[in-house]
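Okay, so here's the structure we're looking at.
The other protein chains are all here in position, but one chain of the complex has been omitted.
Coming up: subunit A.
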Amino acid sequence: MPKVHVQTRINGEEIDFLCETRQSLLEILRDELGLTGTKEGCSNGNCGACSVLLDGVLVDSCLVLAVETAGKDVSTIEGLATPSQLHPLQQKFLEHAALQCGICTPGFIMAAKALLAKNPKPTEHEVRYWLAGNLCRCTGYDKIIRAVLDAAAVMEKA
């Protein structure tokens, strides 16, 4: 099958890639563009490990065809930190030990970023509800929730 030329913007940078129409955004990010920060978990929309923002909306990149991203803005975990500084969410995940194996972490952080963009001061209940589509099988969720709430407090002050 011939490949399709797609022009998109990833983490603020204009990107061109070739893909097969059957390939997911997740596959292209990881296998073609080398952006392996986005993880593959279940590949059927249950676990949230592959969460990215598409035009600012939180989605599972395993359930987006790469061809659908033409002309769109994609944000991945690689776009969060600067060379000198982690994003407050990343910093707080470290401080609260909110990760163990780390596979779910980029998805949680992207989901939390989307939440805080919409709702800078979420309640614990709102954080738990928003993150229900992200699964973690190591730490349990309490540390993750505390990290997100703490990051929200830090970002509110900044």
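In this text, a contact is a pair of C-beta atoms (placed from the backbone, for glycine too) under 8 Å apart; a residue touches a chain by one contact, two chains touch by 3 or more; residues count from 1.
What we mean here is this: contacts and distances are computed from a predicted model.
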Protein name (UniProt record) of the chain left out of view, among "Small basic family protein", "Xanthine dehydrogenase family protein subunit M", "Malonate decarboxylase alpha subunit" or "ABC transporter permease": "Xanthine dehydrogenase family protein subunit M"
Residue in contact with the excluded chain [from A:57, A:81 or A:154]: A:57
Omitted-chain contact residue, chosen from A:10, A:28, A:67 or A:116: A:67
Residue, one of A:17, A:93 or A:130, that touches the chain absent here: A:130
Subunit A, residues in touch with the chain not shown (by the definition above): 1, 4, 20-24, 43-45, 48, 51, 54, 57-60, 62-65, 67-68, 111, 114-115, 129-134
